[in-house]
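Here is chain A:
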Amino acid sequence: MQPDAKIPGGPIQEKWDRHRFELKLVNPANKRKFKIIVVGTGLAGSSASASLAELGYFVKTFCIQDSPRRAHSIAAQGGINAAKNYQNDGDSIWRLFYDTVKGGDFRSREANIYRLSQLSENIIDQCVAQGVPFARDYGGLLANRSFGGAQVSRTFYARGQTGQQLLLGAYSSLSRQIADGKVQMVPRREMTDIVVINGQARGIVVRNLITGEHESHEADAVVLATGGYGNVFYLSTNATSCNVEACFKAYKKGAFFANPCYTQIHPTCIPHSGDYQSKLTLMSESLRNDGRVWVPAHSGDTRRPHDIPESERNYYLENKYPSFGNLVPRDVASLNAKDQCDAGYGVGPTGYAVYLDFADAIHRDGKEVIQKKYGNLFDMYENITGEDPYKTPMMIYPASHYTMGGLWVDYNLMSTIPGLFVLGEANFSDHGANRLGASALMQGLADGYFIIPYTIGGYLAGNSLPDVNTSHPAFKEAIGESQNRIEKLLSIRGNRTADDIHRELGQIMRHYCGMARNENGLNKSIQLIRNLRDEFWQNLLVPGSDKDYNLSLQKAGRVDAFLEFGELLAIDALARKESCGGHFNEAYQTEEGEAKRDDENFCHVSAWEYKGYGQKPEFHMEPLVFENVELTQRSYK
Partner candidate 1 sequence: MTPETKTITITLKVWRQKGPGAKGKLETIQVKDISTHMSFLEMLDVVNEDLAKNGKEPIEFDNDCREGICGMCGAVVNGIAHGPKKGMTLCQLHMRKFNDGDTIIVEPWRARAFPVIKDLIVDRSALDKIIQSGGYVSVNVGGSPDGNAIPVPQEIAEKAMDAAACIGCGACVAACPNASAMLFISAKVSQLALLPQGKPEAAKRVLEMLRKMDECDFGNCSNERECEAVCPKEISITHIARLNREYFKAGFFSEFK
Partner candidate 2 sequence: MNWLFRTLRTSIGKKLMMAVTGLCFICFLIVHLIGNLTIYGGKDLFISYVEHLHALGPIITVAEWGLLTLALIHVATGLTLFYQNLRARPLRYKTSKWAGGRSIGSATMPYTGVLILGFVILHLFNFHFVDKENASIFQIITTAFANPAYVIIYVAAIVVVAIHVSHGFWSLFQTIGANHPKYMPIVQTLGLLVSLVFGIGFGLIPVYISIMV
């Protein structure tokens, strides 16, 4: 079966307009009668909850944290793109569209991206109206910066806390609806299953993380906005609670999972320093504007960086990419760092780090200038590592940062389960094989504020939804299954904690399914993951009970999902016999070592259908058609 993306006809500029007209509307008086469940309160979930409630629907919103304001979106630093062209530097909806398609290495849907670019302008207006304190120029107008290698300045920002400010904006709108009684906010809940009745998503089952009890919630439609799966690598820049569980449960219930192998590795993170390490911290990409990346020219050189003379340093990015130098895109910078370290040139205690050196910049511009630009980043680095980057070069290493893959959705953001919509990082829709900087925030908010309010209406008005309540056996069954799993997890009483097993899974994933992949490694990883899964079910140790707050138990559930999901990621990577964006298969590279796409055979979305535990999932293909841009090879030489 080929999943139908339901892309409206007509010229690309008019598709969304036309589609909005064609979508059926729900009678305003009836909206109140529809109940919508939103899982997740990141940018996507909060904005969706607020805007659906504003329209008059009754919304129930869930999140893991104690408050909706703490979703992982809060951590985004850099900014949000919008094709406002306020800087008069030649930006346009078309250019943002083109950059995003190209940045995604031509593996995303034209129609979706065009819509995203159109909506990007409205997002900024909406956020300003909410009181988001974006940076401003002296004259009081909105400031922009160029970000992630874009040639125009289209990134809006609020210091280094853009995600926080946008999320707090959405959270404030959500709070208003909660106060009005139109949203019922249910925090500290984890979705453990989705309930499908007569082929339609009709509710969810959640576990109350404080009491440990299961609860059923019925609805006319379910919206998942549960974020990305970057934590499958254990060490990532994601928050510790980021997980794939909700999406994976939906996948098991029939939603297709698309492109799980597209993961983004961010080049400038603080390297990992010991086994106890729980997460990696992102250092803004802007550092590469002034820092020079190098490694010692001789492998195994353990001298302190100062003691290594210029002639014995290898500024590998500058040497290899004379025109872009240290500013090559994320995937290229990451891959090269890995190559250097694999070849034994890495530095630091683990040998998995490269230098990012500001000595020249400090010499050229003076310490003050550098301090003004990067002061807080330098402080953050010093706080974490205990080293002063004004004196010794920083050490950086790439880390998992974002996941482009996700649940497959059509143009309406509906998954292959009718009535189940997926927004934000949880879906796969807009970034293809690689996401451009400052585009995730844009996508999350476009999905939540401007797309779902229309498309969900079309679904609700266009389908018959028989009455359902939580006494339906499907709810009992879902609760039973979750209960069983929890009892099983608690009863193993082995020797390894969930964190411990997760750490090992992360090692496997980073090693075989990370920045560079090959067929042998991928096959091997599948075997290793399976073994680890067996070990998990035999040797897991979950302390405590399921009757009160128990983080270890929550983690065990998440690791369970990651252990199955990791295999799916590897299977997808194996099936994609080409290199594109964040998926780099060593067998497919140009002579210069760049990702080499195979447009003839792989210009498609891979959508996987669950076929049972331990069974190979079924592959479905959504071909990608490019009518408006020409497929080209990226080159940064």
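Everything below uses one rule, namely that a contact is a pair of C-beta atoms (placed from the backbone, for glycine too) under 8 Å apart; a residue touches a chain by one contact, two chains touch by 3 or more; residues count from 1.
Basis for inclusion: all candidates are chains of the complex that A comes from, given by their letters.
Just so we're clear, the structure is a prediction, and the values are computed from it rather than from any experiment.
Put simply, of 1 or 2, the chain that touches chain A in this complex is 1. Contact residues of chain A toward candidate 1 in the complex are 47, 50-51, 54, 65-70, 72, 74-75, 84, 86, 122, 124-142, 158-159, 161, 164-165, 168, 171-173, 175-176, 178-179, 185, 187, 210, 239-241, 273-274, 276-279, 281-282, 302, 304, 347-349, 383-387, 449-450, 453, 495, 497, 499-500, 541, 543-544, 548-552.
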